[in-house]
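With one protein chain withheld, the remaining protein chains of the complex are depicted in position.
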Amino acid sequence: MTDLSPISALGHAVPQAVRIGTLTITENAGLALASLALRQGGGAPQPFGLPLPGPGGWANAGATSAFWTGPGAWMIEADGRAEDDFASALKAEAPGCSVAEQTDGWAVFEIAASVATLEALLEKLVNIDASRFVPGSALRTGLEHMSVFLIRRTEGQLALWAMRSAAGSAFHAIEAAARRLDVA
Amino acid sequence: MLIPHPLLGPRDAQEFTYLGDASLLNRPDGMAEGALAAFCDYVYLRDNPAGVHRELWFHEQGDRSWLVVTRNTVTHEILGAELARDVALRRQK
């Protein structure tokens, strides 16, 4: 029992990254994820001082971010806290809400590139209107039959949360699409 | 087809799964007189119109909302969409 070593969602000892021209895809193994849902009639909390965004939105305050997943429901992200019990910390910040640990179920890939490249990549991968997917947007959609969350963090930064059990397939899909783009 | 999601704007119909006629929201009272016949109608019989149809779509690869979509079954034109929750709450009033 002493020789177990942790692996990332893609199955390696260290998180993976690829560079294709000016575009990079990086597995972010440190980002914690927990879901937060209001109970009926309950008001929205402001965990860690974070104002929870409305439909289709992503908001960020310091090391914590939140994105809307459905009426009265959000996912909360926390930088570098994948290995501690972030859900308990969130629960303390959101009394009366339902909170569930999600880090173990998901894997996130951060994609950085120019605006034009990111939008071209989105157009190859998902059936959403890339031009309306501005910074501060987040949504769930289908990507090669897998259900994923997409976040536009900034003009040049996109994040994609995929099911952890299909992390390899999702990473492959992004990488294959990126290689077909004309990125110098 | 693009479904005009009341919260999220136009979304590809591929993100949704389809249940059927929106009358499925009107589940009969299982304790009422004639409940057996009412349930049989509810489960098995459909108006199945050629033309405007109100129907339930679930935004599975999306925000997991149930929508009531009004659509023309002859042309596939989508005439509107609301949250099924709003429809159901309105009915309770």
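A few notes on this one:
Order as written gives the chain letters A and B; numbering starts at 1 within each chain.
What we mean here is this: a residue touches a chain if its C-beta (ideal position, glycine included) is under 8 Å from a C-beta of that chain, and two chains touch if they have at least 3 such contacts.
FYI, contacts and distances are computed from a predicted model.
This figure omits one chain of the complex; the name its UniProt record holds, of "Sarcosine oxidase subunit beta family protein", "Stage 0 sporulation protein KD", "Putative NBD/HSP70 family sugar kinase" or "ABC transporter ATP-binding protein", is "Sarcosine oxidase subunit beta family protein".
Contacts of the undisplayed chain with visible chains (whole complex): B.
Interface residues of chain B with the unshown chain, by the touch rule above, are 1, 12-14, 17-21, 37, 40-41, 43-50, 53, 55, 71, 73-76.
To be clear about the criterion, only the chains that are shown with their structure count from here on.
Residues of chain B touching chain A in their complex: 7-12, 14-15, 60-65, 83, 85.
Of all residues in chain A, those touching chain B in their complex are 55-56, 68-71, 127-129, 132, 139-142, 147.
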